[in-house]
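Below is one structure; the comments refer to it alone.
A single protein chain has been omitted from the complex, and every remaining protein chain is retained in its original position.
Chain lettering (A and B) follows the sequence in which the chains are written, and residue indices restart at 1 in each chain.
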Amino acid sequence: MSDIVNIALGGGGKQFQKFLKDIILNYLGNDILNRLGDASYINLSGEISYSTDSFIIDPEFFRGGDIGKLAVYGTCNDLVVSGAKPEYLSLSFIVSEGYRYDKLERIVQSIKEASIDVGVKIVAGDTKVIPRLEREQILINTSGLGKVIKKLNDYNNIRVGDMVIFTSDIARHGISILLEREGVEHNIESDCGNLWNIFSKLDYKYIKFARDATRGGVAAVLNEISNMSGLGFEIDEKLINIDERVKYFCEFFGYDPLQIANEGLAVIVVDSSGVDSIMGILKSLNMGKNASVVGTVIEDKKVMLNTYIGGRRYVEMPYGEILPRIC
Amino acid sequence: MNWIESFRDKEIVENLLKKIEYHILPDKEYKIMEICGTHTVSISRSGLRYILPKSVRLISGPGCPVCVTAQGEIDAVFELLKNNKNLTIAVYGDLIRVPGSDGKSLLDYRGNGYKVKIIHSVLDILKYAQHSNDEIVFVSIGFETTTPQTAFLILEAFKKDINNLSILVFNKTMPEVIDVLLSDENLQIDGFLCPGHVSAVTGDELYLPMVRRGKAAAISGFEPVDVLYGILSIIEQVNNKEFKIVNNYKRVVKGEKNKVAFELINNVFEPSDAIWRGIGLIKNSGLKIKKGYQQYDAIKRYGIKFPDYSEKKGCRCGDVLKGYITPDECELFGVVCTADNPYGPCMVSSEGTCAAYYQFGGRFE
Partner (left out) sequence: MCLGFPGKIIEMDKEQLVAFVDIAGTKREVSLAMLPDEVEVGDYVMVHVGFAIAKMDPKEAEETLKTLLEYADELDREF
């Protein structure tokens, strides 16, 4: 086998068979996938949660993770914050010609590790090869099925006086990627992680609503919840945990850390009676050790931030693209 | 020395606020203009307006380089791209969302396959130009603090015989616009919060005209403590009617001109007239590339023509820049003109007064 992907891989012939056997089944094989049907048969009873997500990231390998890990955790985290235990995943690669097999293998290996961590099985998949664009790259799509434990996607559950928890320190993923892209020496790890580790321990008790704060950061999530629920938030800057290096980087580039992406952080709205119990559990977990109660749900449909010096300002929905400022 | 956290200390902030409360005279409104966009963002981000006494009114001036770049100049960048599909446009991130007259921004152009590169420093451009055959045009914006870097870029390109690079110079200078503000009879400003980093380059002489005309001036850093300290100094000057340039940012600003920086600027640039968006033409307030370096002048290289300068209808950015109105007093604010869909220049840049107001709120009255 050549050391790079060529168009023949997508053709379904010998090349593909070898890839399937040596890489996909070798790492990801299981009783369902090994049958190699055009479609898989799975057994799931009761209410099912279903989600899909596509992943493209530059660079594909970064401190604290890679696109493979991201593709598993990303979709699983969406199921988890919707109140479901992830069970099955589909996995599709779109790879450009010239992509190195050893990189592909590393990605599949990390997909294996992440899926074992979550406890999901890969049960369907596909691989396509596209002409090389600006550089050789890989895109991954995963879709996931989860068993519903508690239906959380209902904004009507949220009440004034509920408390808001960030399950981790903010903005680490976005800043880590950015530094990586810049080619700067750094030691900031992405928080790319498995939220099932947290929610399985919390058992969804006292939790009224949850969302993972990926693109757009916690600012986007809080605004989205506010828009949909018709309620608002009052959060306290000094209660939000942020790694010092991440904080100063944001300032160096002119970013607002509230708008920077996370990949292992959930914003959860909880019944105030359960805060101590939830925080107790979170603090005992590696992923939740930097969790904090950051504020409360308020009547006024706005996201309000009490700043560290005692000032007040709105937290607006980010525009989309996070841009460095120089001035 | 903790250069940052010490100047964010909550206790010092509270003491400064108490002192400001103590010194403000009843029935007197203190109108203080922060000239600099970085001050605007800092004030908004730390929510200072909320904790300052109501009689201290902060007004944002013309110190956001994106906001004061004329629409005609912005449109010329897009025209240049359209006519030269293979060009690479290099810009600081601040410019990337600015819409042309047709509403399209550099982000849209990039989406259509044009080459647009965001840089953090002109050093990035130098490296890029040396290792690429692309024709690069750097759209240079900024004031005295940012202009020497562009001069350095041109000098280095000349030294290293880099020929695939030219610069569109939209840089502007401060003294002339300060003069325009001060000669405006309608302008009712008691004092100016003077930009710390500009001062590190220009020295404090930049602000002499202010105090000569009976306006207070305080050179300030950008942390909340710095800003409040500046405001306090201004209030004291106004109360005592003793106007002088107070330097509260001595850890960075020494007071004298940065000769090295001005040598860079003067080697490469000479004064030219410039149009300030929202304000109009100001004599000698812009810069153009000197004869010896004209091969780096994108205007010459591409025969760029600037379309007639025209303001957008209904947009009151000019009044905002001069401090006549706060952004929420403009009818378009938050309705036609939002951060996602900016209509006027002050909404475009995150340090623009309107954007800062929109994003972080005013005083919540």
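As a convention for this text, a residue touches a chain if its C-beta (ideal position, glycine included) is under 8 Å from a C-beta of that chain, and two chains touch if they have at least 3 such contacts.
Computed from a predicted structure; not experimentally measured.
Chemist: Check the options B:Lys18, B:Lys54, B:Lys85 or B:Arg212 and report the residue that touches the missing chain.
Modeler: B:Lys18
Chemist: Identify the residue among B:Leu107, B:Val252 or B:Ile304 that touches the chain left out of the display.
Modeler: Residue touching the absent chain, from the options given: B:Val252.
Chemist: Looking at the full complex, which residue from B:Ile43, B:Val198 or B:Met347 touches the chain that isn't shown here?
Modeler: B:Val198
Chemist: Pick from B:Thr146, B:Ser166 or B:Gln237: which residue touches the chain that isn't shown?
Modeler: B:Thr146
Chemist: Against the chain that's been left off, what residues of subunit A make contact? List them.
Modeler: Its contact residues with the unshown chain are 179, 184-187, 244-249, 251-252, 254, 325-327.
Chemist: Against the chain that's been left off, what residues of subunit B make contact? List them.
Modeler: Spelled out for subunit B, the touching residues are 1, 3-4, 6-7, 11-12, 15-16, 18-19, 22, 35-38, 63-65, 92, 120-124, 142-143, 145-146, 148-149, 152, 195-198, 200-201, 222, 225, 229, 248, 250-254, 258-261, 264, 351.
Please note the rule applied: only the chains that are shown with their structure count from here on.
Chemist: Counting in whole Å, what is the centre-to-centre distance of subunit A and subunit B, each centre being its mean C-alpha position?
Modeler: The separation of the two C-alpha centroids amounts to 37 Å.
Chemist: If you look only at subunit B, which of its residues touch subunit A in the complex?
Modeler: 4, 8, 10, 13-14, 37-38, 41, 44-51, 64-66, 92-94, 96-97, 107, 118, 120, 141-142, 146, 224, 339-340, 349-351, 358-361, 364
Chemist: Would you mind writing out the residues of subunit A in touch with subunit B in their complex?
Modeler: 182, 248, 251, 253-254, 256, 305-314, 316, 319, 321, 323-327
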